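Only one protein chain is missing from this complex, and each of the others stays in its spot.
Showing chain A:
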Amino acid sequence: MDKRTRSGAMSPLLGDYAPASGVADELFDRDGCMRPVWRPFIDMLTNLSETELRAKFERGRQYLRDAGVYFRQYSQDPLEEREWPLSDIPVLLHETEWSGICAGLSQRADLLESVMADLYGPARLLSDGHIPTQLITENPHWKRPMVGVVPRGGHYLHFLAFELGRSPDGSWLVLGDRTQAPSGAGFALENRMAMRRVFPEDYPRAHTLRVAGFFEAFRATLHRLATDNRSEPHQFGLLTPGRANDAFFEHLYIARYLGLLLLEGEDITVRDGQAMVRTIEGPVPLGLLWRRIDANFSDPLEFSPDSRIGVPGLMDAVRSGNLAMVNALGSGVLETRAMMAFMPRISELLSGAPLALPNIATWWCGDDANRVYVRDNLQRMLIAPALSVDLPFDNNSETVRGAEPELVDLLDHRAPDLVGQEAVSLSTTPAWVETDKGPRLAPCPMTIRVFAARTETGWSFMQGGYARIGPEGDATALAMQRGGSVADVLVIADRKVPEPTAPQATAPDGTGRRSVRTESGALPARAADNLFWLGRYIVRFEDAARLLRAYHLRLATTDTPDDAVLTQIAEYLEPMDIAVDEPIPRGLVQRLEAAHMCAAKVRDRFSVDGWFALTDLLKTVRQMTETAEAGDDAARAMSVLLRKTAGFAGIITENMYRFYGWRFLSIGRALERADTLAAILETFADPEAPDGALDTALEVADGTMSHRRRYALEPTHDTVIDLLAHDAGNPRSLLFQLREMQHLAEGLPGADRSARPTALVRELLPVRTGLEVGLPAETTTKALRQLRRALARMSDRLAEAHLR
């Protein structure tokens, strides 16, 4: 106690840091001595002023914001994104302690693999009574179609996570096994990126074991599983439920970081028992899926028929032995809460050794003696459904405290449906807490999450990276349900950890992270389709904004409500659901929302900056709908939107690597721009159009200045058509856009300059040539209408060739 007071006295930050009695603490050992790994770190903290500390913390937050790290909480708006709640203070653990944990978990991972192989094989654990049969037969995560299926590669489990807590005696306890589709590993990487910005100092940085190597080793595993013993190359990818999932950011992040294809169910088709990715070049074989989607949703034909996110026939590919799965379908059964009760005995049985790392004491109440024991000790129990697969401290967990009075009755009547677990106390770790008397470090309960990946040489573990921190004051596992934050876990070595020595491929975003690979070869057709439509929608938005600007500028300078030009613009916009009487029409916002939606589906394929530019644009336009007024104000608003749109387009043209994805986006833009130009000319350059309509056409096509320079006279039908249709030097001319499209189309797969042009180019060439050799007078309203039909056919040809 003396020592604790002394060390606390070093700084007001630690002034009243007092771990509760009866729980372990990460900072102070049982005798009240500060653990040696923390000492230099705490010294550094206490030597900094509050202002300096806050500035450091802000660097971490800034990094997370810049990197676009977010997560979702299922709430009213399932797409609402929250900032990643990273705790400013990491958890420090010594390497020796950590390697003890990993050794124990390595044994546990092997044990889980054996249990899995038995449950989907001979099921002796059931027939011999080591696991009550009904816990499996009644279990929705035990997948009957998998019984008897041998997993490709020979193993069921490849990627696992374990939730651990430190019990009051200082030892570690496994609180939960995550075997279906563990999440958090990507966030752990981001935790580390942020922490290195907060604490770049020699200590802890130079003594911290790295987390990144883990992923590189695992990528090698994925590659091996996907490609071994195959006669032709096979793709591998990460299967995500899509952007409404709470961990979608992580799916994006891991896919981008490891250069995996990010796939949704509809990207995959199964032919003759072989899973294939639908790409712009047709179906290509898929050798492995790292699934982040529950087995139940993975194939509507053999699992939940309601699923719209799965792959029809996926089970067929698995049954045929052609598709490796990380982890095998049906691995969720191992997460069953009641399984914990039997693991100690199964360990003895299967490996002849006790669990090196015990799991939380668990009693399945279907056994009479257990039921009586749990009832007699309800006060120190957590009670949960026997088949629950959540963690006791998840938000919305089904776990309740044993003290609830109605539990006694429930235990008497539905005992086999329940498990009791010891209501463990977790250790506490320092977290930054704001109080009335200023900030301080306070002991908050924590659990750590440890990630394990199978490699050729055995289980490999991520070195730290992820802890959950609960609110101060209650160190029971259950307190974690009330939310809290996430912290980095630094595994500290006594020696300095050498920087990685392999040739450094530095990521293009300048963060210095090692990028293992940048993009895999295959572009899924769905991604290409979304990029193509992103291009189209963004131009649709831009052109509508230009017309609205022209409208409001004229409105501001005319007092005739039935002005012919105003009427004509309004009539032009009306069929597009854009009502000019709204200063920021709902229809305009919808166009941008459509673009944003397409972009969201392919966020793994363009830069964080591009995403932010688009999100910012959407935010701006939504704000403007609240405030903008007709006339000058709306015109100015449109100018702001146009400038921001140009910013987004700039990021694409300047920064986006010229993969196929960029090509589809650019073709979408060029095609839409050509179509809008033709539509504008069809309406505003029509001989019947009112006076001033030609000016509108020039204004909307950004051609007023160029026209003045080139023709030095009032616009006529022919001069306007010449500039906006036939002038190859004007980027806002039909000819320019068609040439651009041809150039882009000739770089698509299947296009060979020396061979017959592709269907798309064949559709395009006559239109382009017509504009090149034709005279402005020949580009009549009727000709423009035909040209638009040709553009629609080009879109169809592109879709037929690449987007199905």
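Just so we're on the same page, a contact is a pair of C-beta atoms (placed from the backbone, for glycine too) under 8 Å apart; a residue touches a chain by one contact, two chains touch by 3 or more; residues count from 1.
In the analysis below, contacts and distances are computed from a predicted model.
S.K.: According to its UniProt entry, is the unseen chain "N-methylglutamate synthase subunit B", "Spermidine/putrescine transport system permease protein", "Amino acid ABC transporter membrane protein 1, PAAT family" or "Transglutaminase"?
M.R.: "Transglutaminase"
S.K.: Can you work out which residue in A:284, A:301, A:372 or A:570 touches the chain that's missing from view?
M.R.: Among A:284, A:301, A:372 or A:570, only A:301 touches the chain that is not shown.
S.K.: With the missing chain put back, one of A:147, A:353 or A:579 would touch it. Which one?
M.R.: For the chain that is not drawn, the touching residue is A:147.
S.K.: For the chain left out of this view, which of A:138, A:201, A:348 or A:571 touches it?
M.R.: A:138
S.K.: Of the listed residues A:54, A:82, A:230 or A:271, which contacts the missing chain in the full complex?
M.R.: Reading the full complex, the residue touching the unseen chain is A:271.
S.K.: With the missing chain put back, which residues of chain A would touch it? List them for me.
M.R.: 123, 126-129, 133-134, 136-138, 144-145, 147, 266, 269-272, 300-302, 304-305, 312-313, 316, 319, 366
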